[in-house]
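Pasting in a structure now, in structure tokens, and then I'll have a few things to ask.
With one protein chain removed, the remaining protein chains of the complex are shown where they sit.
Naming follows writing order (A and B), and every chain is counted from residue 1.
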Amino acid sequence: MSDTKAGASSADETRGARVDDDTPLSPDEDARPDTSVDISVDAVTDLPKGKMLEVDDVTLRFGGVTALDGVSFHINTGEILGLIGPNGAGKTTCFNVMTGVYQPTSGDVKFMGEALGKRKKFQITKLGIARTFQNIRLFHNMTALENVLVGADAHHSTGMGSALLRLPKHHSEEREGMDRAYELLKFMGLEKRADELARNLPYGDQRRLEIARALATNPKLLCLDEPAAGFNPAEKARLMELIRSIRDQGYTVLLIEHDMKLVMGVTDRIVVLEFGKKIAEGVPAEIQDNPAVIAAYLGVDEDAS
Amino acid sequence: MDLLLNNFWELTITGLAYGAIYALIALGYTLVYGVLRLINFAHSEVFMYGGFAAVWVLTAIGATKATGLGTAGFLVVAFATAMAMSALVALVLEFVAYRPLRKRNSPPLIALISAIGASYTLSEAMGLRDKPFKWFGKDQDLVRYVGRPREASPFPLNIEVKRLFYVFDYHVSNIDLIVLGAAIIMMIGLDQFVSRSRLGRGIRAVAQDPESAALMGVNRDRVIRLTFVLGGAMAGAAAVMYLLKVGQIRYNSGFILGVKAFTAAVLGGIGNLRGALLGGFILGVAENYGQAVFGGEWKDVVAFTLLVVILLFRPTGLLGESLGKARA
Partner (left out) sequence: MNAVRNFLHGVGDRFRALPRWAKIVLAIAAAVFVYLLPIINPPLITTTDSDFGAVLFLCALYALVAIGLNIVIGYAGLLDLGYIGFFAIGAFTVGILGSAHGNIPLLLCIPIAMAVTLFSGIVLGAPTLRVRGDYLAIVTLGFGEIVRLVLVNADGLTGGSRGISNIPTPPSLDLFGVPHLVWDGFVAKVDLSNQTRFIQFSVTDSIPYYWLALTLVFIVLFLDWRMQNSRVGRAWEATREDEDAAELMGVPTFRFKLLAFATGAAIGGLSGALFATKQQFINPDNFTILYSVLFVAMVVVGGQGNRWGVILAAALLTWAPEKFRFLSDARFLLFGLVLMALAIFRPQGLLPPRRSVRAKRADEETEVLEEGAAHV
């Protein structure tokens, strides 16, 4: 009675594996992402330049295990920062600290100059940090459109009263949410799949739907946790293009990626973690030649290429 | 309050005796939950059937009054019958109500509905046990043996209450001693079985990680059957103790006892065997204290309030939940 999850994920894997080199992200030829759609939001794109997020000497321990050990780095407004490292280096843990899933044992995370402190997960999302998940966590029995609407609801405030009485707020927010959702679905090339259940979407579409859902929350900072996991190199490259165009529309992006070569092409700066410690930080060219990074990748992880 | 202070030791020891009954039933809930993540709502009926089996067999062999060794012999028969019957009912229950669902990967809520259905079915079948005989006009003959179906059946074996020794100011009776002694023997036996035997290791392995256990060659279905049998046997033993303490059993006696035992299991941390024991004893004693302070009619309110309060401060129960990690 407990095996449903395992069943679903293995189905995903087979779907992912079936895709070969030349297939576009979606089997539908005309369902390619349309990056000309304007998905920018004033509140997000008119931010002052400078440090948007600062991770300040963050340590996280679980019992005796130190998952993060004095990690510090920052993200500048409008850039794509790559967070890389071998398996188990603490990349996702770092994400979890930034989004309020874990409280750091010491140190803190500052967003727009304010410490996140003990804020709840949903409050942090409302502040403007949104994320995707390494293993897809869509609302599987909701349609693609509804998934994105839930994201858009993050900046809505319709409650029981407005919903029951159908106050103007309900209508205006529903309309705003719909417009935003369709805009994003179109941008991601999912417009035609709006009414399909999330779990019936092809693997690649599910990945992009997660990004659309996160964007719908109007995030100042978009955190993508291995968005290209399970993709072949051609698909990965195309997804990186998409991420770049998201940045070009004014969003700041934090990208976890396992594959170093890929990250080189798309990021502005890179932070490298190993065993919970930061071992390097810099522009891609510097990272590429950094002996510590090379050692970390060659010495520890064989499937990193 | 005075009542509590003046009778503190009596309340404590009788509380422990009731607690032992809760604890033994709770073991069944916890074992099944640990392995299947399922609230076996019909476990209370497993208990009830064991109690009736003991009553009937003792009636049939004419065990009404005995002394010394005779009493001991009859008690052994009662325990053996009740445990066998309960284990059998638990096994049938698993086969009819849960196995088909497991084969279809049904969500937990559906399993709960099936459990509720099984609970109704079992208790009503007991409540209607005269019906088939009525069709043949034999129901009056039957009453002599199995009692009136909707009324309480008394425990036939009369054991004279003897006061044995003092614990502070409470004079401990032979019944208290039998109940507590039997409970402790059962608990130690189960603990040793789960932590030492090969089959017990299988239970812990499946509780911890069903998939890896299956890959390592553990037969999951067999382990599940085993947990139902073990839990059922414990409930059967509890039923005899219940009969010793309360003196009678009804077709619907299981329900409230089952709810309390489940409360005990949650209290200690469901899925954790030692938690179930601790929870059972705490619940039994706390109920008795509460009864003394607030009056007997508030006994059950005390029990449930305790549960809510403890869950607030320790959301996973007193000892946490882990059949896999904890050795019994």
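Some observations on this one:
To be clear about the criterion, a residue touches a chain if its C-beta (ideal position, glycine included) is under 8 Å from a C-beta of that chain, and two chains touch if they have at least 3 such contacts.
The model shown is predicted, which means the values in this text are computed figures rather than measured ones.
Across the whole complex, the hidden chain's contacts among the shown chains comprise A, B.
Listed residues A:56, A:69, A:108 or A:174: the one in touch with the omitted chain is A:174. Across A:142, A:229 or A:294, the single residue that touches the chain missing here is A:142. Within the full complex, the residue among B:4, B:77, B:92 or B:116 touching the omitted chain is B:116.
Although one chain is not shown, part of chain A still touches it, namely residues 99, 101, 120-122, 125-126, 130-131, 133, 137-142, 146, 149-151, 153-156, 158-160, 162-164, 166, 170, 173-174, 177, 196-197, 199-200, 213-214, 217.
In the full complex, chain B touches the hidden chain at residues 33, 37, 39, 96-97, 100-101, 104, 106-107, 109-114, 116-122, 124-125, 128, 131, 255-256, 259, 262-263, 266, 270, 297-298, 300-301, 303-305, 307-308, 311-312, 315-316.
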